[in-house]
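In this view, the complex is presented without one of its protein chains, the others remaining in place.
Note that the chains take the letters A and B in the order they are written out, and that residue 1 is the start of every chain.
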Amino acid sequence: MGLLTNMFTNNRRKSRPMLKKSVLTPQPVFPSVQENIQFMQEALFHTDDLLRQTVSIPGHTSEFLFMYTMCDQSKIREEILKPILDNRDGDLEGILISMRANRYDDLEKVIDLLVKGYAVLFIEGMEECFVIEVKSSHVRSVTEPNNEKTVEGSHEGFVESIIINLQLVRKHIENRNLVVKRYKLGNETKSEAVIVYLQNLANPKLINEVDCRIQNIDADNISSAEIIEEYIEDKSFSPFPQLLHTERPDRVIGNLLEGRVVLLAEGSSTALIMPVTFFAFYQSPDDYSFRSLQGSFLRFIRLFSFVISIGLPAYYIAVVSFHYEVIPQDLLLPIKRSVEHIPYPPILEALFLELTIELLREAGIRLPGPVGQTIGIVGGLVIGDAVVKAGMVSNAMIIVVALTAIASFVVPSHEMSASVRMLRFPVMVAASLFGFFGIVYSVIIILIHLCILESFGTPYFAPVAPLRLKDWKDTIIRFPQWMMKQRSNDPAPQKLDLQRSSGEERQGNE
Amino acid sequence: MSNTEYQITPGQLVFLITQTQIGVGLLGLTSKVHNVAKGDAWISVLLAGMLAHLFIFVMWCLSRRFPSFTLYDYLPVLLGKYIGKFIQFVYTAYFILVASYIILQFSSTFHDWVLSNTPRWIIMGIISGVCLYLIRESLRTIARFFVLVFFCNIAVIIITAYAYLHVNFLYILPVGQAGIWKITEGAHYAMNAFAGYELLLITFPLVEGGSAGKLKAATLANLFTAVLYTFAVFTSLIVFSPPEMELLPQPLLYMVKALTFSVFERLDLYFLSLWAVVTTTSLMGYMFMASKGLANLFRAQSNHQNAAPYTVALVFIIVVFFQNPLLIDVFGKILSIANYVFLFGIPFVLFMISILFKVTEVRGSTE
Partner (left out) sequence: MRLGIILFAACFIAMLLSGCWDQQLLKDDRIVYIVGFDLGSDGKLQTTTAILDVSGSQKGMKPFSEIHTVSGYTSRHNREIMDLEVPGRVSASKVLVILFGEALARKHIYPVLDVFYRDPRSALNAKVAVIEGTTRDAITMKLTGTKLISEHYNKLIKSAEKATNVPNVNIQFICSPLLDQGDDFAVPYIKIAKTPSINGIALFNGDKMTGTLSREESMLYLLMADKLSKTASFTFEVNKEGKQNPEKYISIDVQSIKRKLKVNVQGNRKIQVPLDLNLKVNAIEYPKNHLTKQILDRLNKKLSKELTRKAQVVTQKMQKANHDGFGIGRRIMAYYPNTWKNLNWKEDYRKVEFVPKVTVEIVTHGIMN
């Protein structure tokens, strides 16, 4: 075994064993400005974007350091130079207060701040240094996320800044129970992440579990929420996503109010919602802006799309290569005619087309907007027509694959769409080997997997397995709001009751 | 033992028992019973259902005396270490054999109807593999899955109901034509199909709630099975004339074969696919019981999960080397008699012993 591993892993470089988390010894501030600056420059390896500037505070020799790539010039003028100019005759304390400077005596800490975009002011003879926030921020405006568009309702979307994102959330839940917990993740990146939850709703066990999993991350590079996901999800090798990604504040708010926990990270506009169930991926904020009947209809369509996108190509393959008896008499002739001169077995036909569609999709994303659309049309029409004319693929197969492709893009969640597209290949192969028998058993395996899977202790396939019909009101169908008396049970919220009897009397009187 | 973390609800117990009961027997039931009881086969099935209920009651009485023990746990308490172990071994062997019988029947039916060229060991391997995947999990997950696939039974009922477009109720008249003795004999053949409620012996301590609720759950499960079986048998009886019935080993399947809709034809293929799911769950039920037994043989009160792969491997080896159809027939006959011993005989004797010697569960001896 060892030999094989060596042969196939090409491991010539040996990584140095990772050191235990090194605790830096505090470095007191030197009394002389020069020494301090010397030290800082050494510590940052004379990086060229570290600038020093002398300022003249009356009676003191002082100089400040900042990283110009991280700082806003106008802020430096506003925050540092202006107070000094304004207080030409004032005392040092007054200047520092108007600078809103913080005192630090540990240079190691100061280095971290410097990297973040703070300016450090050293004053000759003082055992402290002063840190002033002059961070430049380039924040995108709050726009509707591209991949989660809705017809009606809120058009806000998260941005890359954690502060603004939290603001968007707090704005809608003005509640003292909304708790934010901060984490610094990544030994090298030290990026900021927060979890948000409602103290009076979210299950303490769940919070504990999430907290524990996040605390346990001990990695060098954590740069975005999606990376954190892989560290905290239950089963990384499951085809199904176990955390819901969203860029929509209204979706986050809805989930918070059901007692779920939301993770936000600096630098990514994606919020992760946990725990989630399979059906959460098939819900869209649109369902709530429609009325209940229309909303339920849309949900049905989406769940139906799941069945189609996993089952249809497999069913077609099984039918034309094993059980063509099931085709009704009148349909047999057209299908027979279309497959008559195809040289390949149906499974190859299907794989060829499915892969073509995946290629087109991938190409469409990479290419710039207008060209992307053209590729879609050119690919769809030209290739589709040409392969049929060339006799490589049958007409019926084109219909099947196109339907499947459309169905797989109905899913509101991007990750679920990807996993569904992936899952249908094994089912197709099974169908080509054993016909219906193969489909049945591959579907059983998928169902068993869904039953086994849990997301932070919540059964993934709830409320279908374990069956809880009460929760169907807001998962598979959507009841009118006033009829949803209870929160859904899957995140195990502390309070189950949602409302008493609002709106019922009016309905009863009719 | 009764770790609350892995307990199931009485509602889940209903589905567990039903799904274990309904299985491979469903298709062949009608012709087996009809051979003896003729047009009264449906009465035989009902009778068998009631008899099964009596057995369930005995099991319940026995299990109630040991509310936090499974059968395997109290066998040594009642019979002493060696005899207890022996009976435990016999039970495990019985469950393994039943599981093998299910696979054999399943593969031969599939062989006859759809996959006539595919080597049987592949079908057997697939079904065993799928079973293994599920029974490696906790009982709670198994129960969840069983609840999920319960819809297959409903679909089976719906498909069967379509046969009512062409029926002749005269075929079952006059009621009671076969005579009481023949009907009872028919019930004997139907008993086999009802087996599966012995799950109660094994899962009794793993179900939440009081014992009354458990009895209710088992009753409901058996009731559903009895109704489904009676419905299926009754429908086949009124679709086929008696002489034709004698020619058909799987009348239910044959019946749906001729149904035609504008979208679907040859419903038997869909029916078989659904039936495959139902059979697989029944197999999973037995595999679960067998692996629980196997685990307990080696270490008392241990989890079934560790023994699951060995059970499945054992069953697979048995079925691969045991494919002679005549032997399978003999095998089935032996099992149908062994049924009474394991489902009624032993539990009844144990119950008597437990009453006579006033052996019940000692509080605190559980942990």
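One rule holds for everything that comes next: a contact is a pair of C-beta atoms (placed from the backbone, for glycine too) under 8 Å apart; a residue touches a chain by one contact, two chains touch by 3 or more.
Keep in mind it's a predicted model, so treat the numbers as computed, not measured.
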Chains shown that the absent chain touches, full complex: A, B
Contact with the hidden chain (one of A:P83, A:G117 or A:P346): A:P346
Identified contact with the non-displayed chain, of A:I95, A:V320, A:V400 or A:M416: A:V320
Contact set of chain B toward the excluded chain (per top definition): 112-119, 122, 125, 129, 133, 136, 166, 168, 170-171, 173-174, 177, 239-244, 247, 257-260, 265-266, 309
Residue ranges of chain A at the interface with the undisplayed chain: 237, 320-322, 324-325, 329, 332-333, 335-342, 345-346, 388, 391, 394-395, 429, 432-435
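Convention: only the chains that are shown with their structure count from here on.
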Contact set on chain B toward chain A in their complex: 11-12, 110, 114-115, 118, 123, 126-127, 130, 133-134, 137, 140-141, 143-145, 147-149, 260-266, 269-270, 272-273, 276-277, 280
Of chain A, residues touching chain B in the complex: 322-323, 325-329, 434-437, 439-441, 444-445, 447-448, 451-452, 459, 461, 464-467
